[in-house]
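Every protein chain of the complex appears in place save one, which is left out.
Right after this comes chain A.
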Amino acid sequence: MKLLRPAILATALVVSLTACDSAATPENAGGTKPIAVDLPRADSDFWNSYAKYVPAFAKEAGINLMTPTNSQNDIAKLVANTQALTSQGAKAIVMAPQDTGAIATTLTQLEQKKIPVVTVDTRPDKGNVYMVVRADNRAYGQKACEFLGAKLGGKGKVVEFQGSLSSVNGRDRSEAFAECMQSKFPGITVFAEPTDWEGAKASAALQTRLAQHPDINGIYMQAGGVFLAPTLQLLRTKNLLVPPGDPKHIFIVSNDGIPQEFEAIRKGEIDATVSQPADLYAKYALFYAKAAVEGKTFQPGRTDHDSTIVEVRKGLLEDQLPAPLVTKDNVEDSALWGNQIGK
């Protein structure tokens, strides 16, 4: 792995060298200060949708957007990208650090350089940022629990595909789901399966659990993008994919809100999903980045876009965007981002 370091450094160097020309242009061009966006990964449906929204909303808001970089779920790449973007003249940076602990040093350096940072989807464990734009992930677990509990009438067996426990989002969803199940539906047995966000692991765990407990009647998956297809494929081969109303039907609640989940809801294969707002993430990340460059400040409280700014710890503000529960009743709602993008 030693070899990777020089490679990364070389890439960073090339990027920063080529940057010298381009950095000059924006300042001359419009006078608007350049804003940089780092995308966290290129291999997930959710983040690819987010990536498509970024340039669109930047144009709408008249933002001078630099070419987005991608850190491929690697904290070392994120640090290198941040340095490159800084030397390219970025006046604000939007990022989504997936490792929420390791980013602290970089945030401190950026703070010293007076470059405001907006984090999307994740909240850093340490360090200051201008604003965190994030859906309330605890609400995801809560909503999934309440929906499943009501559908099952308070008793039954539920399999939960946990995300990675090293990510704040996976932890929040798992904890909220567990707390809600324990306090509101003690009659439901929950099997929490660790998956590290891997579809193959989830499929194997579900297959094993179904052999152990053939009467499982609910599934909560914390990410539709990775778990949806493996789960449906497994249930299909076991002849358990039956419409709601059939006594053999397994109630499934998902998180993400990608078009494929909506399709499955329409077909009656799954019952609900929590739509994680990819469009609002892009829109408000850029909104706050622009506001930061213009020197505006915000206070905790309600906002004008149906969300609440919360002071999660001293000096750290988080805009908690709404994440609606989508069921058969509202799956055709054209305001949902999953209905706006082509498949």
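As a convention for this text, contacts are C-beta pairs under 8 Å (C-beta built on N, C-alpha and C of every residue); 3 or more make two chains touch, one makes a residue touch a chain; residues count from 1.
In this text, contacts and distances are computed from a predicted model.
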Considering the UniProt annotation of the chain absent from this complex, which name among "Succinate dehydrogenase flavoprotein subunit", "NADH-quinone oxidoreductase subunit K", "Cation:proton antiporter" or "Autoinducer 2 import system permease protein LsrC" applies? "Autoinducer 2 import system permease protein LsrC"
Determine which one of A:61, A:104 or A:192 touches the chain that has been left out. A:192
Touch with the omitted chain, as defined above, among A:82, A:119, A:162 or A:307: A:162
Which one, A:34, A:230 or A:277, makes contact with the chain that was left out? A:230
Residue among A:42, A:56 or A:150 that touches the chain left out of view: A:42
Residue list for chain A contacting the dropped chain reads 3, 41-45, 47-48, 162, 165, 174, 191-194, 198-200, 203-205, 207-209, 211-212, 225-226, 228-230, 232-234, 236-237, 260, 342-343
